[in-house]
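Excluded from the complex is one protein chain; the other protein chains are retained at their positions.
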Amino acid sequence: MDLLTAIQSNLLSPAILFFALGVFAAVSKSDLKFPESLYTTLTIYLLTAIGFKGGVAINEAGLGAVWLPALAAMGLGGLIPLWTYPVLRKLGKFSMADAGAIAAHYGSVSAVTFIAATNFLKSINQPYESYASAFLAVMESPAIIVGVMLGKGALGGGKFSLSDAGVRHALRDAVLGKGVLLLIGAMVIGALSGKRGMASVEGFFVTPFQGVLALFLLEMGMVAGKRLGDLKRVGLFLLLFGVTAPLVHGCLGVLLGGWVGLSTGGATLLGVLAASASYIAAPAAVRLSLPDANPTYSLTAALAITFPFNITVGIPLFFELAKILHA
Amino acid sequence: MDLLTAIQSNLLSPAILFFALGVFAAVSKSDLKFPESLYTTLTIYLLTAIGFKGGVAINEAGLGAVWLPALAAMGLGGLIPLWTYPVLRKLGKFSMADAGAIAAHYGSVSAVTFIAATNFLKSINQPYESYASAFLAVMESPAIIVGVMLGKGALGGGKFSLSDAGVRHALRDAVLGKGVLLLIGAMVIGALSGKRGMASVEGFFVTPFQGVLALFLLEMGMVAGKRLGDLKRVGLFLLLFGVTAPLVHGCLGVLLGGWVGLSTGGATLLGVLAASASYIAAPAAVRLSLPDANPTYSLTAALAITFPFNITVGIPLFFELAKILHA
Amino acid sequence: MDLLTAIQSNLLSPAILFFALGVFAAVSKSDLKFPESLYTTLTIYLLTAIGFKGGVAINEAGLGAVWLPALAAMGLGGLIPLWTYPVLRKLGKFSMADAGAIAAHYGSVSAVTFIAATNFLKSINQPYESYASAFLAVMESPAIIVGVMLGKGALGGGKFSLSDAGVRHALRDAVLGKGVLLLIGAMVIGALSGKRGMASVEGFFVTPFQGVLALFLLEMGMVAGKRLGDLKRVGLFLLLFGVTAPLVHGCLGVLLGGWVGLSTGGATLLGVLAASASYIAAPAAVRLSLPDANPTYSLTAALAITFPFNITVGIPLFFELAKILHA
Amino acid sequence: MNLHPMKLVTIICESVLEERVVELLRECGAHGHTAFDVRGSGNQGQRSADMLESGNVKINAIVKPAVSELLLQKLHDDLFKSYAMIAYETDVRVLRPQKF
Amino acid sequence: MNLHPMKLVTIICESVLEERVVELLRECGAHGHTAFDVRGSGNQGQRSADMLESGNVKINAIVKPAVSELLLQKLHDDLFKSYAMIAYETDVRVLRPQKF
Partner (left out) sequence: MNLHPMKLVTIICESVLEERVVELLRECGAHGHTAFDVRGSGNQGQRSADMLESGNVKINAIVKPAVSELLLQKLHDDLFKSYAMIAYETDVRVLRPQKF
């Protein structure tokens, strides 16, 4: 299967099509509206399921196989803001706060993009390290901390201080936020209960999983669609950044994945993680600690540009790259 | 299986029994209460699932097989108000607004009644055209538009006007309301992703489907049960109408179904659709565009009379009729 | 498998581990929060599913097999307050209202503890009477009524009166509350629709059941964890009571189960029911009818002491006891 | 336009009380009410709304001044002592006084 | 600190009306609004919020006194007769008057 076939087959998967339907619903101003609690419920389900499955995989593969690539993933996440921040400052002319905020979002990761990538690999029967959700878990926080410090000017001797109530709340959210807690918690549970545990809860965490993702992407499509109107306001530079950054970071991730010994599937996933931008953990933490950053910039770029780019074109692209690398 | 056995087996299905439990809960004033978001969530699930399955069926059958019966279904829906309106005006002595409102509800369709009918057919192993949910999708709007125009006196030179804010909102809701959007959207997705798509989301859209319907009918039972108290207020005429209209329209639908070449199962479904009265799309649209219509009339008739009649007696009845017709 | 292995295997089941994760989330003040409607939704699901399955089992076993143990269970529930009340009054120095309230909670039962016990038995392939959920249904109300009467001083000629609005509402909730209604309602439905009904809704009420329980226990863990801070306030006596009462009642239940002819699994379940303390039906009914009772006492004891004790240590313990008894 | 003064009575209490409070409202002469679920904290600790049993509800009723006085008195006498709750009165103006 | 008097207009109506009422608010000159779903009872019976179609919504807007008057008048003329709804005005004080 070449790149075009891969992209096409990806575009015709129910999950992606439901995302498109959501965008359409938002743009056409339909009265379709998800109940406010459904978004959170689906998030909890997806994070728990992906964490649990990853834990069962760790139980089987052993921690020995996981620590090196996980460390590499974590490092990559923490480093990404270090080059995106100056680019945003110099080329994008963003304020310190805005540049730090955007850098934090792009260094952190998107769980749903990751899940869409595992679905893509499954649909084409491409094996991958199922413990890869451990990378997702460890990549969420570091970039947020680095990005916030950059945005506060801490590296230039600025005013990053733990006595600031916003920073304190933000740090706690970055390290112990619901995303990390559910992912790592469910992972530990999966690792402890192993195959026998999986057998008992498979009918909930595995059987309906892909369908739930499709429903969630319908809602994500509506959320992203409502942000399309903001595209004009964020400016051309950020539009370009929203596509270039995932391309660059995705390639880096794939390379790093190959280098630390991941399979074609695993390297694809690390690429996808690096390419993805957070819209759950990062927005809340950044909003609290960098109040002067305009959330429209980071959220619109992450949700309305990078997320759709990754789930439609990015995933098959990084997969093709991983294949070439392993050939 | 003769009519009585069919009715009896239908009455003992979990879905119908859960509906009865819901009515009991409402009537006995139990403190059972579904969270406000659960009703909407279940609606979204049922509409998406039924649409998606229909789309996969269209993908297999080809649009060529679908368009004629779909067109017939649509026509039937649009025509029903044309005779129910004068009946309600002349015999029922209803005001123009009320007659138009009720006509709109009875021309439009009830997704849950349709789903209960497919479950009935499945439970007796009766095959049917699985693309029949396309009929459901196209029958929702036309009757609403016709009924509202009648209620506004448009056909008698009255004041139906697009500059009326209520009418504008109502038209948009009728054509692009969440019901139609989810049904048609999921149908297109099913048609595009086909069998491969179905394989991936089957564990969500098919496996738990009948159980979710049972839970939804529990809630519907509570909603209908709360309306039982209004039965006195709507008058004897509407009580009779709530049973006669589905009988007449159901027979019409079965006949039309046979005429356009549907199987016994398919004709049953078209009959059920014609017999059913809307309580999702129609109430909102009608409320906005015919504010002087008393919603107690249309909602009580649709929910507390016609809906229970159809899911208990109507479905097996129309099935028997379809069998006779095809024998 | 001896007691320690049983306890250990129970502690490593996903459900128990998710409970621990919930406690951790609450204690660490993570921002993880379940949407307010999710708790209710999961409760409705669990009660309906367990009731329905029990009904199907009754359909198979016949009412003849069920009535004697059910009556015994009901009697046990109603009697428990008769000795816990004086103990709480004399040894615990509680006020009449408080002693009655706590007695009502401990005589009534916890559906989730029961479900966790059936899961434990299933995971070790121990058969049990699947109609045992009938015991759960009949044990909920009697203790509440007895406890409230005791708390009102009715047995000492006190002021228990049906003209008290609180008592009236409470009685209705105890007898017709959502817990009883869903359990008994679903049970009747299961008994009426039997195996054929089960076949149609199995994908919803059985397949994902254990996973849903795990998710619910995550939330229960958070609820219990938030109450840990109240442990100091309830005093040492209640801490001891929260562990001693389930031990005593659990043994009684197992003995009674053996005596009325239940299998090892069934006797275990009756023990678990007797040992469990209510935190759904009892709190609401008691709050309305014994307003002077401090809900912190009963809820903290039931939720933060007895519930965790039962699902971790109690269940395997009562199972071992039942085994010894049947050996 | 003619606005008429009325009293808005607000009651925030344990969810289990909703039905009783609404009954009380009717008895005192209120012709309607509005309710919704809230979370909160007060003397009796935090009330989190995750279980109905430990959640709060906020109930509003627009009533004539005399009704407000009666209502607050009754709440005080019957419920204030035993339950986690607060109640307060606000001045509002409405268009159709006969409705309340 | 300088607090400025404003009017808080509250509208409780059938959920289907939300969009129209918000449009009306804008037309009358409100610069913002807040909305949430409620249940309630009134002249037109109980409204339970289990179906959107039979639920209520509560809409708040802080506006200048002149806007409040215009708004209530419009609600009265356009919607009061046909729909289950109430509206009322309260005096409030804000810090940044130019915002409203």
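Read from first to last, the chains carry the letters A, B, C, D and E; within each, the first residue is number 1.
Heads up, the rule we're going with is that contacts are C-beta pairs under 8 Å (C-beta built on N, C-alpha and C of every residue); 3 or more make two chains touch, one makes a residue touch a chain.
All values derive from a computational prediction rather than experimental measurement.
Undergrad: By the document's own contact criterion, which visible chains does the hidden chain reach in the full complex?
TA: A, D, E
Undergrad: Identify the residue among A:Leu17, A:Met198 or A:Val223 that touches the chain left out of the display.
TA: Selected residue, touching the omitted chain: A:Val223.
Undergrad: Name every residue on chain E in touch with the hidden partner chain.
TA: These residues of chain E touch the chain that is not shown: 1, 3, 6, 8, 22, 31-36, 62, 90-96, 99.
Undergrad: Footprint of the hidden chain on chain D, which residues?
TA: On the side of chain D, residues 10, 12, 36-43, 56, 58, 69, 72-73, 76, 80, 86-91 touch the unshown chain.
Undergrad: Would you write out the residues of chain A that touch the absent chain, in ascending order?
TA: Touching the missing chain: residues 33-34, 36, 39-40, 165-166, 169, 219, 222-223, 226, 279-280, 283-284, 287-288, 291-292, 296, 299.
What we mean here is this: only the chains that are shown with their structure count from here on.
Undergrad: Going by the touch criterion stated earlier, list every chain that contacts chain A and also contacts chain B.
TA: Common contact partners of chain A and chain B, which must touch each of the two, are C.
Undergrad: So chain D and chain E: same face meeting same face, with over half the numbers shared, or different?
TA: different
Undergrad: Which chain is most remote from chain C in terms of Cα centres?
TA: E
Undergrad: Taking the mean of the CA coordinates per chain, how far is chain D from chain E in Å?
TA: Chain centres of chain D and chain E, defined by C-alpha means, are spaced 19 Å apart.
Undergrad: Considering chain C alone, which of its residues make contact with at least two other chains?
TA: In chain C, the residues touching two or more other chains are 33-37, 40, 207-208, 284.
Undergrad: When you check chain E against every other chain, which residues touch at least two of them?
TA: 37
Undergrad: Got a list of which chains touch which?
TA: Applying the touch rule to all chain pairs gives A-B, A-C, B-C, B-E, C-D, D-E.
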